[in-house]
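Every protein chain except one is present and positioned as in the full complex.
By letter and in written order, the chains are A, B and C; residue numbering begins at 1 in each of them.
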Amino acid sequence: MIEVLYKMIEMILFPGFAFIGVLSLLYEWIDRKFYARLQNRIGPLYAGPHGILQPLADFIKLLSKEDIIPEGADKFLFTLTPILFFAINLLLTLFLPICGTTGVISFTGDLIFFVALLTMISILVYTAGMASTNRFATIGAERAVLQLIGYEIPFMLSIVSVAISSRSLTIKNIVESQSSIWHILGPNFLAFIIFAITAQAELERIPFDIPEAEQEIVAGWLVEYSGKKLALFRLGKDVETLLLCGLGATLFLGGPLGPVVPGLEIVFYTLYFIVKSIIVLLVLTTLRALFARLRVDQMLVLSWKYLIPLSLISVLIVRVVF
Amino acid sequence: MSFYIPIGPQHPVHPEPLLMKFKVEGEQVIDVEINVSYTHRGIEKGFEYRDYMKGIFLAERICGICNAAHTLCYTQNIEQLLGKEIPPRAKYLRLIVEELSRIHSHLLWLGLAAHQIGFETLFMYVWRDREKVLDLLETITGNRVVTAYNTIGGVRRDITPEIEQKIRKSLDYLEERTKYFKKVVMEEPTVLVRTQNVGILKPREAIELFAVGPVLRASGIKHDIRADDPYIAHDEVPFNVVTYDTCDVYARILVRVDEILECINMVRYSLDHLPSGEYRIRMPVIVRPPPGESVSRVEAPRGELLHYVRSDGSDKPYRYKVRTPTLANIPSTARMLTSRGDYIVYIADIPIIFGSIDPCLCCTGRVMFIDIEKSKSWVWTYNELVRYSLKRFERHD
Amino acid sequence: MGFTEKMIRWARGRSPWILFFNTGACNACDIEVVAALTPRYDLERFGLLLKGSPRHADILVVTGPVTRQVRDRLIRIYNQMPEPKFVVAAGTCATSGGAFWKCYNVYESLDSVIPVDAYISGCPVKPEAVIQAVNLLAQKIMKG
Partner (left out) sequence: MNEEEIINILKEKFGDKIVECKIPMKRRVFVEVSKECYKDVVKFLLHDLDMKHVEAITGVDAKDHFEVIAHIGYGISVSVKVKISKDEPVIDSICDIARGVELYEREAYDLLGIVFKGNPNLKRFILPEDWPEGVYPLRKDYEAEHPKPLR
């Protein structure tokens, strides 16, 4: 009984939903602040000290706004997709090893389950676009799927090359195998670069924010959502950012491992995890600030002509070395 | 399966209201209708109720960005009617403010173009440096954007030596920044990919569809009112007409960036050779030009601007016609936006192609939609589309 | 329930998302409002974002005199915005028709078409005035 209760607390409180929720809001704040700094601006400042409560303010404001369901939209899917989007993202964060070498849930081969659910998220984006039968949303949804075809394979291959180098498909072993040297320092550096680019595409940020291209198709698949649904989508996207930064940190920077004072392992592990995933986040934000947006066909050309061969080479290198 | 995307009249990237209806197959644009009549305010009728002096303020508000060009064209028009010659110092001062507002307009456009292809950082940098030019305009004319500087018979304020120092210092900073932006535009791979051979307009088409300004010069045709028909002090101040011949959005960016550098040199030259003397001739408060008509032309930042006035001796113009540059560029835009044969236009290219003519729709408030291929019959008439979208968007309560 | 009420008002005041609509203006006010978002004035300090779709925004910033064609589009966009919405009339053209006296195609002012909450005067509007307006509106929202 105590075991179940302990698991519940772990799930709900510490490395689970509450902690992740706060952390993802913090990440959105870091992202916006760093992005503004890169553009020589100050970024959010007045909501709380240094604007740290800005994402919270956006979230609460959206919750309190009126929720419109357009007449022609297919009601069931329109309301279901935001909830599913948020739920899957939260579920996936339970796999990340935050306060120990294993996440809240971990079983052998959980990497495959993790990556499968990640693709589910993009399918949800498509259904969200299609459910709101607005013309811009349909085009945004089509572009989301086109983009999915583009970045999914290099994304998988970069994870596979990490799995090969640590000889297992469970996150626990991957983390432990990095106790000697981090994957990023070894032959997997090329895989890290590909992971960063494809994570940028998975999160639909600037060089690849084609489904949501504000200038061309107003707000892409998000155009019809407002109020609570939009709040859920935005929080889900923040959690997804945390998820991918955490995944990057776990796979390439050795997750929560690092020199530790014996008594307080959990605190140190969490600190290491946060610091490393923030480093990955800063890499993604600089990517976002440096480039202009690509067109869908250019994005596909980029991924099929350059990213896939590169990721194949990285898998080959890893196979030869290990 | 082809269907319509109505972009506008409210659209995040085009500040002005315009409705562009695209016939689209998948991602390819087949056909376009551009309806820009939303900014038609009936200004020409407004001129007939105002006397000549008050007309300056209405002429200024035709377009907020190129208002220096509009007031210059208006005051030049009336001076031609009166047959009065303005003092040389006033000519040089007008030229300085005109070139500064051209720099501000081109920098604004460069930022907006970067914004349209999703390059937020360049947009922020360019608009941060544009503030320098706006500070200059504010010191000289008293207002950042709508510079009420030209009046009939000369200019309103004079330039003092310390303003001159300020101008020179800001110009050096601007020159160095513009060179940096040019380097960024030429080397940044994602910008090149999004702008090269996009929005093609061949030289023959540019002439046949009467394109004007940077759009014409980007297709390799060397025409500029400042060179062909020099007004105020353009015959004394040397400058060379910038042309590129790759006929696409990339060429238009480069034409405008080079023109900024030209303007900087022109302002420096005119500051060095600023003649002394008074800057305005005495004008009666109520100006009554003799009956007659006159045409005045100015090279506005977007192209060739034409004002025509017909006076019947009273203090109000009998008829005042304004033909704005963007109006002349609309046919060539429609040509650029339709895919023909191997030249394919994607939805993602629409904002940057339309943006590449630097549309100043409030000038164009007199243009409605153009059918390119007459044979096309639309699935919906205009009103049906409005009713359809009204039903679709109506709030569900 | 005072706390949640106060929290919601604080949140609404701290993250005003604007939607921009130019109803036939001479776009001097438009570029000044957009200039307020750039590094020198940077409205994002107040949490202000320029949003594309009427569904996402709560403040509708309108510049320019309302022309006849734009009137029904403006009303439709106003209807599409979710409920706690505000309208800011930027520039003398929006507040009182500005310099376009006697031009036949133009309404006298914006509040003859939709209810307006805040007026920014000036032709064109200075970015400092836009920041002042956003602040006043935020305080007004926070006080309910």
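One rule holds in what follows: a residue touches a chain if its C-beta (ideal position, glycine included) is under 8 Å from a C-beta of that chain, and two chains touch if they have at least 3 such contacts.
Note that the structure is a prediction, hence the values are computed from the model and not measured.
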| item | value |
| --- | --- |
| In the full complex, displayed partners of the excluded chain | B, C |
| Residue in contact with the excluded chain [from C:11, C:33 or C:113] | C:113 |
| Given C:48, C:87, C:103 or C:137, the one touching the chain that is not displayed | C:103 |
| Selected from B:45, B:179 or B:202 as touching the chain missing from the view | B:45 |
| Contacting the left-out chain in the complete assembly, out of B:209, B:242, B:263 or B:300 | B:209 |
| Sites on chain B contacted by the missing partner chain, in the whole complex | 37, 40, 42, 44-46, 49, 80, 207-210, 223, 228-229, 292-295, 297, 304, 306, 308, 310, 318-319, 321, 323, 327-328, 330-332, 365-368, 370-371, 374, 382-383 |
| In chain C, positions touching the absent partner | 67-69, 71, 97, 102-109, 111-115 |
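Criterion: only the chains that are shown with their structure count from here on.
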| item | value |
| --- | --- |
| Rounded Å distance between chain A and chain B, as computed from the means of their C-alpha atoms | 43 |
| Whole-Å gap between the CA centroids of chain A and chain C | 34 |
| Interchain centroid distance [CA atoms averaged], chain B/chain C, Å | 25 |
| Two or more partner chains touched - positions in chain A | 39-41, 68, 214, 218 |
| For chain C, residues that touch 2 or more chains besides their own | 38-39, 51-52, 80 |
| Touch list for chain C against partner chain B, complex | 19-32, 34-35, 38-40, 50-52, 54, 64-65, 67, 69-70, 72-73, 76-77, 79-80, 93, 98-106, 123-124, 126 |
| Chain C-facing residues of chain B, complex | 9-12, 15-17, 37-43, 45-46, 49-50, 57-58, 60-65, 67, 108, 123-125, 127-128, 130-131, 134, 144-146, 360-362, 365, 386, 390, 393-395 |
| Chain C-facing residues of chain A, complex | 32, 36, 39-47, 51, 53-54, 56-61, 64-68, 214, 218-219, 222-227, 230 |
